[in-house]
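And then chain A:
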Amino acid sequence: MDKQKWEPKIVAFVCNWCTYTGADLAGTSRMKYPANTKMIRVMCSGSIDPVFILKAFERGADGVLISGCHPNDCHYNAGNFHARRRWDFFHELLDFIGIEKGRLQFSWISASEGKKFADVISKVTKDIKALGPFTDYQKMNSEFTAFFPEETAEDHEVLNKVEEIV
Partner candidate 1 sequence: MTVRVLPGSVKIFSGVEYSTDYKYMCSDPGQNLIKEAIHKYRLDAIVVGSCSPHMHERTFRNAAVSAGINPFMVEIANLREHCSWVHDDIESSTHKAIELVRMAIEKVKRDKPLTKINVPVTKRVLVIGGGIAGIQAALDVANAGYEVVLVEKEPSIGGHMSQLSETFPTLDCSQCILTPRMVEVHQHPKIKLLSYSEVVKVEGFIGNFKVTIKKKARHINEDLCSGCGLCITKCPIKKKAYNSFEEDLAFRSAIYIPFPQAIPNIPVIDETVCTYYKTGKCGMCVKVCDRQAIDFDQKDTMLVADIGAIIVATGFKLYSIDKKSADSKYKGYGEYGYGKYRDVIDGLQFERIASASGPTSGEIKRPSDGKEPKKIAFIQCVGSRDDSKGISYCSKICCMYTAKQAMLYKHKVHDGEAYIFYMDIRAGGKMYEEFVRRAIEEDDVKYIRGRVSRIYEKNGKYIVKGEDTIAGMPVEIEADMIVLATAMIPQDNAADLARTIGVPYDKYGFYNESHPKLKPVESTTAGIFLAGACQSPKDIPESVAMASAAACKTIILLSSDTLEREPVVAKVNEDLCAGCFYCKKVCPFGAVEVKDVKDINGIVYKEVAYINQGVCQGCGTCTATCLSKSIELAGFNNEEIFAEIAAL
Partner candidate 2 sequence: MNYGYFPGCSQTGSAKEYDISLRRVIDKLGVSFDEIEDWSCCGATSAHATNHKLSTALAMRNIMLAEQQGMESIIAPCAACYNRLIMSQFEIANHSGVKQETEKLLSSKFLKDIKVFNVLELFLKIGINKIAENRKRELSDLKVACYYGCLLVRPAAITKFDDAEQPTSMEKIVESTGAHTIDWNYKVECCGAAHSIARRDIVVDLSKNIIDDARAHGANVMAVACPMCHTNLDMRQRAMRRKYPGHEEFPVLYLTELIGLALGMNERELGIDLHYIDFKYADSALENSIANKMG
Partner candidate 3 sequence: MSANTSKDTKKLQPSFVTSPPAPDSCQNTYNNSDHTQKHTVADEISERTFQDVSLCYQCGKCSAGCPIRYYMDIAPNKVVRLIQLGYYDEALKSETPWLCAGCLTCSTRCPKEFDLAKFMDAVREIAIEKGVEVKQKNIIKFHQAFLDQIRKHGRSYEVGLVAEYKMKTLDLLQDIDSAPGLYLKGKLGILPHNIKDRKVIKNIFKKTKNKTDNRDTESTY
């Protein structure tokens, strides 16, 4: 691949209520950011399954961004709380299976943070560019995907905590 011409491919999973709307605002405000990122809209960052991310890497994404509402600002109260817990853990796991941590990034962008959205996309694009192309995706296969669901202990803990809070 020609390093010069190579442009990273980035997938962003964003929640419908905050980040997606924040991106709309960036648009209506004509803020500029690189075109490398494509967004997949979900209802809540809590519904983003780690498998989605692995799939994205499998499909040759060089980086993945997850973004939802700010903590406490979740449209669904607790959804992004789950997301956060899950991601902390998943981030470690990613490192473990050999994908650089920097390829998966998180941010909390509210519907009114168009500027932040543009900044985050620019930053993520820059970061991923610096990491270079993700070439291991051919090696990835569903083994990883299968591997993930085993991690229940942590989830357990998270769930129990949630019970106390809700």
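Candidate selection criterion: all candidates are chains of the complex that A comes from, given by their letters.
One rule holds for everything that comes next: a contact is a pair of C-beta atoms (placed from the backbone, for glycine too) under 8 Å apart; a residue touches a chain by one contact, two chains touch by 3 or more; residues count from 1.
Here the structure is a predicted model, which is why all the values come from computation and not from measurement.
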The sole candidate from 1, 2 or 3 in contact with chain A in this complex is number 1
Listed in rising order, the residues of chain A that touch candidate 1 in the complex are 7, 9, 11, 20-21, 23-28, 30-36, 38-44, 46-52, 55-56, 59-61, 75-79, 82-83, 86, 118, 149, 152, 155, 159-160, 162-163, 166
